[in-house]
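Read through the structure below, which is laid out as structure tokens, and then see the notes.
With one protein chain held back, the other chains of the complex are shown just where they sit.
To keep things simple, chains are lettered A, B, C, D, E and F as they appear, and every chain counts its residues starting from 1.
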Amino acid sequence: MNVNTYIPLFVILSSFVPALIIFRLPQKRHTLRTFLNLFGIFMTLFFVLWMFIGVYHNQEYLFRLPLLPNLDFSLKAGALALFFTGLSSILWFITTIYAIGYLEGSAHSSRFFGFFSLCITATIGVALSANLITFLIFYEILTLSAYPLIIHRGTEESRIAGNKYLFYTIAGGALLLLGVVWLYVLTETLEFTPKGFVYTIVQEHHFASMMIFTLFIAGFGVKAALFPLHGWLPLAMVAPAPVSALLHAVAVVKAGAFGIIRVVYEVYGIEIVTLLHLMTPLAVIASITIIYGSLRALFQDNLKRRLAFSTVSQVSYIILGVAIAGPVAAMGGIVHLVHQGVMKITLFMGAGNFAETLGVHYISQMNGIGKRMPLTMVAFSIGALGMIGIPPIAGFITKWYLGFGALDSGEEWVLFILAGSSLLNAAYFLPILYRAWFLSPPQSWPDEQIFSKTETKLSLLLPPLITAFFSLIFGLFVATPWSPLSWVQLIIEREFY
Amino acid sequence: MIEVFLILLPFFGGILSFIIPKFNKVIGLGTFVLTLFFVFGLGLQLLDKGSYYHFIGGWDAPLGINLYVDGLSLVMLGLTSVMGLSLSIYAKKYFICKQSLWFWTIWLFMIAGLNALFLSQDIFNFYVTLELIGLSSVALTALSDTKEALTGAMRYLLITLLGSLFYLLGVALLYHGFGSVDIVILSKKIESIPVAWAALGLMSIGLLLKSALFPFHFWLPLAHSSAPAPISAILSAVIIKASLYIQLRLWSSLFIPLGADLYFEVLFAFFGSLAVIWGSIKALVQTRLKMLIAYSTVAQVGYLFIAFSLALGGISIAWSALVYLILSHALAKSAMFLVAGNLLHFHGHDRIIDLDRIAQRLPLSTTAFALAGVSIIGLPLSGGFIGKWFLLEASITKSNWVITCTILLGGLLATGYVFKVLGFTFTKTAFSQETKNISLSMELIPLSLAIMAIALGFFATPLFSLMEIGNPFFIIRVQP
Amino acid sequence: MSTLFVYAIVGIGLFSIGLYALIMQKHLLRKLLAINIMGSGVFLLFVSLSMRSVTGVLTDPVPSAMVITGIVVAISATALALGLMIKIARKSAKAELCNLDQE
Amino acid sequence: MTRFFVVIVVSLLFIGVSYAILSLPQQAQGLSQAVYTEMGKSGVSNPVTAVLMNFRAYDTLLEMAVLFVALIGVYSLSYIKKEANLRLQSSVLQRLGGILVPFLLLLSVYLLWVGAHASGGAFQAGSMVSASAILMFLSGWKFSLFPQHTFVRLLLSLSLIVFLFIAILTLYMSKELLLLPVKEASYFIFILEAAATVSIGITLFNLFVAIFSQQKEKK
Amino acid sequence: MIDTISILFLCLGAIFFLAGTVGLLRLPDVYTRLHALTKADNIGVGFIVIALCLQADSWFVVAKLLFIWILIFLAGAGVSHFIAKNAFYNGIDIWKR
Amino acid sequence: MNSVYIVLILFLFFNLVAGIWRLMYGPTNEDRILTSQLFGTITVVILLLFAQMSGYAVLRDVALLFASLAAVAAIAFVQSSAKKRENRHSDD
Partner (left out) sequence: METLIIAELLFDLLLSGSLLFLAYKTLTCKELFQAIVFFIVFGLLLSVTWGRLGAYDVAMAEVVIGAGLTGALLLSTFMQLNKINNKLDEEKKQ
């Protein structure tokens, strides 16, 4: 029993404890609240960094607590877990700063930041969980703690959106629960193991294994917004911009995609899934989702809604990467967790800035917005171009590896999907950029706020710039040992193949 | 010896608070604290010595009445005393002067009856305790003094009497068939003759009436929803379970050896599933909060019987599921009822769509409701989740997919009705409403109950080892 | 078959009639009477079956004692129900269980 | 339609249970043998009293509690009026009451006393007490047996108090609840019965009065 | 000898009870029916009690029987009085030919 | 002798059954109460005869209780049913 055993728990507690305190803070104490938030983040980042170094040197971090007879609550920091942990904690940091700028001073911020921290706790828990039941627990906590954020505004619209979100995700959760229990009844273990543990039963319970896999995919697919389970995501954009960032980039959607990665690699193992002939359907669904999301995005005028459909499409890259079933494609898919995260968060923060500073919600109102808010628009443009897959931005790396991986595994049709989706991406992002940069601004903005020094509040301006910077960096310095891609390579080498 | 005090103390407290009404609150609370203390002592003793009998009056079974303490009764006693203490603290603030004059005596007598029931081992003694519990809960229900409450109480009284009569008829048949009213002796003597089957049917009907399984649930919503909040809480949390507990005892020692489980397994599963679906749907369409919670109880009773049916089917894990569901439902549902009581007090109504920004104005109550809701739905990590996990495990082991689907569907519907309420706690109503202040303890008690319901999820392993003391489900283990 | 079985059958008969009336009758007093009659039926069955022993004149006292307990319980319940009934009549103008579910 | 259904169900019930009863063996399975062998240790010679007050005294304790709860339940429902709202005042009634009441009280004492060795006992005696009190009340006599007085409350709960007292005493003496020592059992039982008689009498009387003169609460 | 006498008394009592019942059924209004009732109550019971007294084993039993008779006598008389009064107050008409 | 008793019991029983007619059709409530009074008396007598016949002396005690309580229900009826207060005048 050394301190290393408890570090996974500390990571979780370092965001959970501040969340509990924040809940009880009165509205007025915003300094203390900000301090607590940042303190929690720094603690988390500290521990995560510690574990990164440790894991790099093959240190093991495993925490166990008996939950049920024969079932433990266990947290383990492996390479993949840390990858997702790192992503969410860093993006959390950025989003929190943004959220402080966006929401501090408005009503009920204690509740907001409390649930915000709780969301992160749950996400980190999802990332670190070492077996399916722990995963399920945090997954559902995540579902629940995102709900108050979505209906934070307290309007009828947000209530309906929240209920729809909940309906989808809880139904997904129920399927997942069924799958997990079923699997447990058959295999009597739920620990994630490299290359999976289902092979023990696949001979005997062929059909059951298929059904369980389907249940898992359906369950995670809800959060990952796989077509046709994506219905909640576009509605949920009624939430404040930081929440959208959280949902789309940091936590919720990612948790679903991450779950699929876990299931495919560490519950079933690639071979078993291929054996069961489930990879191709998964890839097909992912492809359909990619195209469908892009097509829907094309016809949205509401900016956030367009971004939401874009997310539907982009997250499926991850799944597609997994489903192609080759190491290269898997690299592309997994690294897209980070790439999509930084790019999408940039876009949402940008959209939030437009809405907050100028009252612009629709693309048709965005004429010449680049002249009014150049820095934000630069960040937004980087994000958008990255999404399309223009080199050297991060999105390009993903598509490159995906395409390469597809060829590697002999699934050439994927290339058409990638090309088509890139075209569609371009079709729905480029007009925005065109409007923003090249058309002349209108006489007045719908609801403009003037800030003397910068184009908008500093705390609103910096985060998107940073993330845009990240997406550039990740694309440019992809070969350095600390880039996400290198880490993914580490994961793939150590755990998957 | 300690177990006797669990019965005597509440009686004593009740009488004392009747004779000296001036200090009834102090007496009541003091009694509950002491009772909890004794339950604790009993637990320690049980861990030390294992299960044991107490021969009342020194007369052994066929003639006298035996008390029996094992893990199951300990768990139920613990639940009762925890609920009793917390609801008493709540009730201290809740009841206005005139009501509280008689409240404490009846309340303490009810707790005494519950404790006596959980300790008993004698089917006629069960009857008397059932009547004690029934009459006192009717009297307590009628305390709210509204038209609904009185009607609900009356309906409840009639049903509880009817149930008791059915049960008593069964007792009479068993006595005349096998010459004893002690469960252990009966379990040795019982054989498959028509009287045993008739008694089985009659007793089951009577107890099902009392525990409000689906076709017999019609009396429950009104009674539970119109009673004063702490009473609603105890009704849903413990009283319903008391008759289920008797069923459990009867089946595990008398009726399973009879070979009755084969038929009743299907029956219980069928009606349990119907109860889950029907109760949840009815809850979903309710417009009043307390009514919604009451219908949710109907649904949850369905779960209990599904677990019961699976347990009869020979899946031992279903017994654990049953007890776990009982515990977590008790804590969560009482928290919900108390929150409803708070809202009723706060707004003067409990219409769901007119809950005006409760999430902001009564954050503690809302949190309590949400946490309790989590447990009711069975989301991780909560007591309800553990129960549901076992239930699913049992049903999948049995490859009973209908039940599996019902459990999942019930969970979804539960999400629907819980979050229907929670959604409206965030929104603002069009008109302004007058509000009253709520004392802190009235908010903290439901919160702590809800937290207990959640925390139950963390203590499954120790709780199970506690429950196994004396092997309450012994027949099941013997059977191959 | 002993003639005493007649009383046992009558006991069940009373129980059944009471059950029928309890379900069908609307008025609360009537329902209460039905409950009481059902109770009497159960008690009758309880006692009459204990007279089966052919050998010896010793009657079984245990059912008698139980029936006395039952009678006390029944009278308590009746009194409580009557009090409740009057109160209901005062509140809702009739001593019946009005259907309050569908509001 | 409902009627038809109910008739079917009820007749099925009747037939089923009747069949079960008719299939019972002719020989009784009861406990009479056990009771009669232990009678010597019970302290009384009336078997029913022995069962009620010794072998299954615990049931009796709970039964007293049921009665008590019913009374308090009725109290909690109603506004208690101290005076009877009598419709008829007649000297014949008063005279009749005057003759009957002492006699009824005497009879109840007799029942209590005889309960140890013949039929009778606490409950019957208590009911007689209540009947005489009801008769007095209905004859328009002024007397106060209502729970506003602490003394009456004590009397109402007397049986339970004595029961609990004896329970504690026996627990202290023998570690078993209500284990009455063989020699002194008859005294214990008599004390229990006497207390129960008083309590039952006053309780039943109060139940009657609460229902007889229940009225709307004054606002 | 004693048996014969008591049978005689029993028959007398029975006749009075029959009279009471017939009166109860045939007489036209409450007041007259009360009259029939008291016949059965007092004299009918009286005769039967006498018959049983003759058969009794001990004086204690005889006293008890007589006591019962007196009680029924009292109750019958009192109740008849009250019922008549009540009927009168409640406005039940007296039967007229 | 026993046969006489049982015949008498049966006879009294028939009386009782006949009296039920009045219970059913008695035009006023007073009629019903007085019929029940008669029934009480008949029951007492039946109990007495039964005691004599079967030799169970206890039944005589039962009859005694019956007789002493015969008036209570009727008095309760009278005390709660008289309608008009004004009409009441002190009797005798």
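The rule is short, and it goes like this: a residue touches a chain if its C-beta (ideal position, glycine included) is under 8 Å from a C-beta of that chain, and two chains touch if they have at least 3 such contacts.
In this text the structure is predicted, and so the values were computed from the model without any measurement.
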Visible chains in contact with the missing one: C, D, F
Omitted-chain contact residue, chosen from D:58, D:75, D:123 or D:190: D:123
Absent chain, residues of subunit C that touch it: 3-4, 6-7, 9-10, 13-14, 17-18, 20-21, 25, 27, 29-30, 33-34, 36-37, 40, 43-44, 47-48, 51, 59, 63-65, 67-68, 71, 75, 78-79, 82, 85-86, 89-90, 93, 95
Those residues of subunit F which, in the complete complex, touch the missing chain: 2-3, 6-7, 9-10, 13, 16-17, 20, 23-24, 29, 32-33, 35-36, 39-40, 43, 46-47, 50, 56, 58-59, 61-62, 65-66, 69-70, 72-73, 76-77, 79-81
Contact footprint on subunit D, counting only the chain that is left out: 46, 48-49, 111, 119-121, 123-124, 127-128, 130-131, 134, 204, 207-208, 211-212, 214
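Throughout what follows, only the chains that are shown with their structure count from here on.
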If a chain touches subunit D and subunit E alike, it appears here: F
Farthest chain (mean CA position) relative to subunit F: A
Centrality ranking, top chain (CA atoms only): B
Centre-to-centre distance between subunit E and subunit B (centres being mean Cα positions), rounded to whole Å: 57
Where subunit B and subunit F are represented by their mean Cα positions, the distance between them in whole Å: 48
Sites on subunit C at which at least two other chains make contact: 15, 19, 45, 49-50, 52, 62-63, 66, 69, 73, 76-77, 80, 84, 87
Sequence positions of subunit D contacting 2 or more other chains: 17, 21, 24, 28, 30-31, 35, 55-56, 59, 63, 66, 69-70, 73, 77, 88, 90, 92-93, 96, 100, 103
Subunit E residues within the subunit D interface of the complex: 71, 74-75, 78, 81-82, 85-86, 89
Residues of subunit D defined as touching subunit F within the complex: 84, 86-93, 96, 100, 103-104, 107, 111, 114, 118-120, 124, 128, 131, 134-135, 138-139, 212
Subunit E residues touching subunit F - in the complex, by the definition given at the top: 3, 6-7, 10, 13-14, 17-18, 20-21, 24-25, 30, 33-34, 37, 40-41, 44-45, 48-49, 52, 55, 61, 64-65, 67-68, 71-72, 74-76, 78-80, 82-83, 85-87, 89-92
